[in-house]
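Only a single protein chain was left out; the remaining protein chains are all shown in position.
Moving on to chain A:
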Amino acid sequence: MINTANFLSQLFNGLVLGALLALISSGLTIIYGTLGVLNLAHGALFMLGGYAGWLAFEYSHSFILAVAAGALFVMVVGVIMEQVIIKHFYSRPDEDQLLVTFGLSIVFAELIRYFFGSLSKKVPPPDIFGGITNMGFMVYPTYRLALLGIIAVALLVLYWVLYRTRIGMIVRAGIEDSVAVDSLGINVYKVFTLVFGIGAMAAGFSGIVYSPVVAMSPDSGDAILVQTFVVVVIGGVGSFPGAILGGLIAGEIISLTSMVNPAYSMIMLFVAMTLVLVFRPRGLMGSIGRT
């Protein structure tokens, strides 16, 4: 079934999937790069974004409000998480951080299951992005096309915040030398709380904009978390451009492999990750990592 139409279709599929993985991973990698926390609750935050957006949509029937609600709610959850729990774990061993964030992911999923049951929930795409678009070489759901644009804008905004604003500068300086930044009279820890909130918001935003494509269920975060981590490892832990590159590579590997044999797509993704770890342990664009 490998013909030009199918190849182009899968190439495009990989781009959309890759963009989504890039956006989710960017949040994970910002948090790790800045705070050194491997947040295993990141997938659950993605799921929470989907549910918060769905709930907002049920009341408002507005896609825009749903997206805003999903992103902001998860940002608030992220800030509370950081203030109440995570900040006590900065100086603790990595395994403590992993356990506490893993525990939080279970708590979030079970809370959602308790309140909303296990039936999956989805927000319909806005009317303007409904239906199918004929792209010549393939027909494609219009919303998935729109998603590509939405994600590109979101990534640009994130990039701008991190690399073109004062906050971004403090964040990046804080990563290098938090003591020096602190001595300049800047409260690094407040900035760190904000960073956790922004990272969480990237997950929440991804969840709600992805909801029209894949209906959300309490377990939605589990599946995406694994792929997100693979993306971060391939791109380089802590690297924002790496998350984007890793996401696109992962999306294409999954899609193009499935053209030959879908059963091998996840295996090929892990093969790629292993190769990167063997030949470039810090990931393709990482500056920190295992050596």
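Assume a residue touches a chain if its C-beta (ideal position, glycine included) is under 8 Å from a C-beta of that chain, and two chains touch if they have at least 3 such contacts; residues count from 1.
To be clear about the criterion, contacts and distances are computed from a predicted model.
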Protein name as given in UniProt for the chain not displayed, "Chemotaxis protein CheW", "ABC transporter substrate-binding protein", "Methylamine utilization MauE" or "Aspartyl/glutamyl-tRNA(Asn/Gln) amidotransferase subunit B": "ABC transporter substrate-binding protein"
Omitted-chain contact residue, chosen from A:M75, A:V171, A:I208 or A:I224: A:I224
Hidden partner chain, residues of chain A it touches: 1, 3, 5-6, 9-10, 13, 16-17, 106, 109-110, 113, 117-120, 122, 132, 138-141, 143-144, 213-215, 217-220, 222-224, 254-255, 258-259, 262-263, 265-266
